[in-house]
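Structure first, commentary second.
The complex is shown incomplete by one protein chain, all other protein chains being positioned as in the whole.
Chain naming follows the written order as A, B, C, D and E, and within any one chain the residues start at number 1.
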Amino acid sequence: MTRVSRFGEPAEDELPDDIRAIYEANLKKVGFVPNVFRAYARRPEHFRAFMAYHDVLMKGPSNLTRAEREAIVVAVSSENRCQYCMTAHGAALRILGKDPILAEQIANNWRTAELTPRLRAILTFASRVNEPGFAASDEEIAALHAQGFSDDDVWDIAAIAAFFGFSNRMAGLMDMRPNPEFYGMGR
Amino acid sequence: MTRVSRFGEPAEDELPDDIRAIYEANLKKVGFVPNVFRAYARRPEHFRAFMAYHDVLMKGPSNLTRAEREAIVVAVSSENRCQYCMTAHGAALRILGKDPILAEQIANNWRTAELTPRLRAILTFASRVNEPGFAASDEEIAALHAQGFSDDDVWDIAAIAAFFGFSNRMAGLMDMRPNPEFYGMGR
Amino acid sequence: MTRVSRFGEPAEDELPDDIRAIYEANLKKVGFVPNVFRAYARRPEHFRAFMAYHDVLMKGPSNLTRAEREAIVVAVSSENRCQYCMTAHGAALRILGKDPILAEQIANNWRTAELTPRLRAILTFASRVNEPGFAASDEEIAALHAQGFSDDDVWDIAAIAAFFGFSNRMAGLMDMRPNPEFYGMGR
Amino acid sequence: MTRVSRFGEPAEDELPDDIRAIYEANLKKVGFVPNVFRAYARRPEHFRAFMAYHDVLMKGPSNLTRAEREAIVVAVSSENRCQYCMTAHGAALRILGKDPILAEQIANNWRTAELTPRLRAILTFASRVNEPGFAASDEEIAALHAQGFSDDDVWDIAAIAAFFGFSNRMAGLMDMRPNPEFYGMGR
Amino acid sequence: MTRVSRFGEPAEDELPDDIRAIYEANLKKVGFVPNVFRAYARRPEHFRAFMAYHDVLMKGPSNLTRAEREAIVVAVSSENRCQYCMTAHGAALRILGKDPILAEQIANNWRTAELTPRLRAILTFASRVNEPGFAASDEEIAALHAQGFSDDDVWDIAAIAAFFGFSNRMAGLMDMRPNPEFYGMGR
Partner (left out) sequence: MTRVSRFGEPAEDELPDDIRAIYEANLKKVGFVPNVFRAYARRPEHFRAFMAYHDVLMKGPSNLTRAEREAIVVAVSSENRCQYCMTAHGAALRILGKDPILAEQIANNWRTAELTPRLRAILTFASRVNEPGFAASDEEIAALHAQGFSDDDVWDIAAIAAFFGFSNRMAGLMDMRPNPEFYGMGR
């Protein structure tokens, strides 16, 4: 069996109760425990901080739909060539976006995907944030305002893009492997 | 007066109690509220998630000293040219590391700073993690083991480097300005 | 309906007989005419030269299996972010390689895919050829010999990688769109 | 004597008749057999496919003059630093373009060569095509139309640029050496 | 004691008289001999040529103030990560510019420093000159004229930026170490 992470995973009977509960909720909902949980469980304090921030960004209040947020994750993870995130969030985008062909186009190359103008603006800025040494100019923020995005929308796009740049690097550190179940989901 | 962030900051009487308490603790301890708190306070849920994760990485249990952790932040923030983090964490490194000349060398260019072999190994790997598309090979992890770092040490170096790549981009998004007090601290 | 290419396609009754025969063979074999044929049919002399060279490389005698050749195409097309080739040759690799999960891993990032040592050596060299300004050193050719590849094997890897760098750019020129049928094939 | 290619060349008495005829035509016309023929002759099927495509692009019907086509080859080969193509096509450009100083300027750096607006537009687009990950936007195609280029002209510029990106890599693979005769031709 | 340069320095009694006089002038004026003099003194002819050109650029007649010239040096040396020049010229900029916070901002990242429009224009062009393969277009020179810079102003910006690109590389060659006195000057 393929490894979960190069650093292994804790035995199930060593899991803290709150993490065990998350395992069980995943088993009930999707039938398996995504390897990101199993890999982070090695360090419970890191697990909790990562998942809390993830949930603020991906499930918290925002004008961005959940599919738009997943599209950001897939586009950035593709630019960063993150094997785990492209696979796991590719599945999420296929399901939440209800357009598996578009999801695959975004995974291949968001620039040549058949995007709405709104999603193109979102991914264009997400990709800017992903650049090394990113610092926004007043002009590019004004351009986003002119396209209808509020300050908080801009914040949300950037925070998701930048947080997954962090997450992509952690997956690259661990050689985190995608669960095989992800590949067929939402096709 | 220079702006805190291009997105402004909440009025003090609108602050949630937990965030107000952090402001007050900072005023008592260092005499001012670092702008990173004032900028994130606009989004309390983001503030809490960011600070919780920050504290796990920078104050939680680890074999890395607090000065080593700040050295990672300064080296990565310098590679990413983050105005806020170079200034604020530059001050922290001067104080915690007790060697202001070395701190400035690391801010200028960690590669040509006069580092111990241990700190050179730490910053070399932190810089690798900061590269776009980072994915560690088994060989480079083995090389770190051979230099005396455990799996958790490697995790800690990478997590700090990658988290501040995220933080640098958020500061670049907001045009977060360093408080003037930072420049003279620890000289 | 999505366009085939930004330059359009000829009416079917204007097709030369040899190209019409290729359309019909495709309809019979896979049920549709891949858009690469429809796009190149605008310039019959280019169509013929492209397909002749393609067939020498992808179907001619070689020690590389057809799945290995498709893996080269997918890896290079992914590095070049070619929407059409990742989709069309991704389908071919899933079918010929009989391992759709591995095919997706190669499309995501061949470097972190679970490759045999032989396929890793092939894709490592294909990626080298794809670099701008590629010129092989005697040392890297000797290293390939030491891994069991003959001069003609090395030629074949390089020729497929370089030819698809050309093909990727032609698809990028035309904004060649993948036929929707490709997405589900071989899953 | 300098090698033709690191993979050698076939003995003359092993050449297929069609390839031998090409050797003889070259001897008659320019007094020597360019090494590209001698290197490709090792693989007759590759030789035929390469030369057929080459002739469609460089000698077939097109609104681009033969000198303009050679200028594309020299500019792209210079960006790719291809020793063989810069030398052989540099000679061709000096002869066909009848301006050896301009030919050398293009070989040095087409951006600072003293070009007509038409040739500057052609080489600017050729250089774009040569970029890794090239995909044209509708805007840049429209800009070429506005400068007087038809869809087929744009195709021809791109096809020549991209094909020689392939050819440059094959020469880099083989360490193909320029015949010494090329250096003085057309000065 | 930290080395001056990896190539050492001449004994004081071997110094030519003109160089000894420069040592003494520095001791009188700033209390120490900057290591750039001690390192170059190994090659007196190089010392003289370097210092003569340096003085034309940094002290000769020009519409650029001495603080503006030092800002160019700090910005370019920061882009080139030159440990010696960031430290020595950082001190000079703090003193001549009389704004140590701004000086540190420029050392961190001139793009996000709080610059006047004039200094932003100067550093923007200096950074352009520092790019590999720099060649100015007529358009960018015209834009500088429109911002109020004469041909000689443009020459001065470029000459300082390019000369310190040379100087940065010489310091990088020698591993030239900053004198510890520089760190505290002008704070």
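The working rule: a contact is a pair of C-beta atoms (placed from the backbone, for glycine too) under 8 Å apart; a residue touches a chain by one contact, two chains touch by 3 or more.
Keep in mind the model is a prediction, meaning the values are calculated, not measured.
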| item | value |
| --- | --- |
| Displayed chains contacting the withheld chain | B, C, D, E |
| Which residue of E:G31, E:P117 or E:G133 touches the chain not shown here | E:G133 |
| Residues of chain B in contact with the chain not shown | 109, 111-112 |
| Touching residues (missing chain, whole complex) on chain C | 135 |
| Touching residues (missing chain, whole complex) on chain E | 6-7, 43, 45-46, 49-50, 52-53, 56, 60, 79-83, 129-130, 132-136, 138, 141, 151-152, 154-155, 158-159, 161-163, 165-166, 168-170, 172-173, 175 |
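Throughout what follows, only the chains that are shown with their structure count from here on.
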| item | value |
| --- | --- |
| Intersection of the contact lists for chain B and chain D | A, C, E |
| Shortest contact path, chain A to chain C, counted in steps | 1 |
| Chain D against chain C, contact positions shared by both copies (same if over half, else different) | same |
| Turning angle required so that chain B lies on chain C, C-alpha fit (0 to 180°, nearest 5) | 120 |
| Computed distance of Cα centres, chain E from chain B, in Å | 29 |
| Intercentroid distance (Cα basis), chain B paired with chain A, Å | 23 |
| Shared interface positions of chain C, touching two or more other chains | 81-83, 109, 111-112, 172, 175 |
| In contact (per the touch rule at the top): chain pairs | A-B, A-C, A-D, A-E, B-C, B-E, C-D, D-E |
